[in-house]
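Moving on, here comes chain A:
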Amino acid sequence: MNIPLGHYLILAAILFAIGLAGALTRKNAIIVLMGIEVMFNSAILNLVAFWHYKHFAVPTAQLFAIFAIAIAAAESAVGLALVIAVYRHYKSVDVDEMKELKG
Partner candidate 1 sequence: MNYPGKGLVEGLAVTARNFVGSYFYKDRLTTVQYPEERIQTPENSRTFPFLVFDESPDKPRCTACKICEVECPPKCIYIVMDRDDKGKPLQRPKAFDIDISVCMQCQICVEVCPFESIKMDNDYEKSKYGRFNDLVQRLPDLLKSNDYYRQIKPVKAAEVDAKLKAEAEAKAAKKAAAVAAAAAKAAATPPAGSAT
Partner candidate 2 sequence: MNIAFWIISAVAVLGAVLAVTLRNLVHCVLALILFFIGIAAHYFLLRADFLGTVQILIYVGAVAVLILFAIMLTHNVTGVDGPKELLGVKWWSGAAIAATLAILLKKAILSDPLATLLPAGDKAQSSVAEIGKALVAGWVVSLEAIAILLTAALIGAVVIALEEIQKS
Partner candidate 3 sequence: METIYQLLHVTFANVPAWTVQVAAFLIPIAFIFGVYPAIFALTTLVERKALGRIQNRYGPNRVGIFGVLQPLADGLKILLKEDIVPRVADKFTHFLAPVLIVVPGLLVYLVVPVAPGMVAVDLKIGVLFALAVGTMSAIALFMAGWASRNKFSLLGAVRAVAQVVSYEVPTVMAGVAVIMAAGTLSTLTIVQRQGGGILNISNWYVFRPWGLVGFVLFVIGGLAESARCPFDLPEAESELIGGYHTEYSGFKFALFQMGEYLAGMAMAGVTVTLFLGGYMGPGSGPGLVGSLIAMLWFFSKLAGMIMLNIWIRGTWPRLRVDQLMGFAWKVLLPLALVNIVAVGFWHFLTPRPLAWVVTTGWLVIWFLVLTKCNASAILEKREYRYV
């Protein structure tokens, strides 16, 4: 495979930008979470790309990726639970409507 590392980094950057745009512009809290997932994944892709091109002999980067995936899974579980709780309260998942800090 003679794809330079830069291609992977740019791909990850594009995906990160898409995820960020989604997280910033969409009103629906679930889609905001999905945008954050996209950002997470692009970051992990970066990590794996660096591992493949630079430090193939040591599995540390893969461990980091696994930890990141685990954290992302935990984050999405808690985030979605929060979304459901917020929906129960406001009867909406529109992030623009969640202005109050008190319940």
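How these were chosen: all candidates are chains of the complex that A comes from, given by their letters.
Keep in mind that, in the parts below, contacts are C-beta pairs under 8 Å (C-beta built on N, C-alpha and C of every residue); 3 or more make two chains touch, one makes a residue touch a chain; residues count from 1.
Only a predicted model underlies this, so the values are computations on that prediction, with no experimental measurement involved.
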All of 1, 2 or 3 sit in the same complex as chain A; which one actually touches it? 2
Seen from chain A, its contact residues with candidate 2 in the complex are 1-11, 13-28, 30-31, 33-35, 37-38, 41, 44-45, 48-49, 51-54, 56, 59-60, 62-63, 65-67, 69-78, 80-85, 87-89, 93
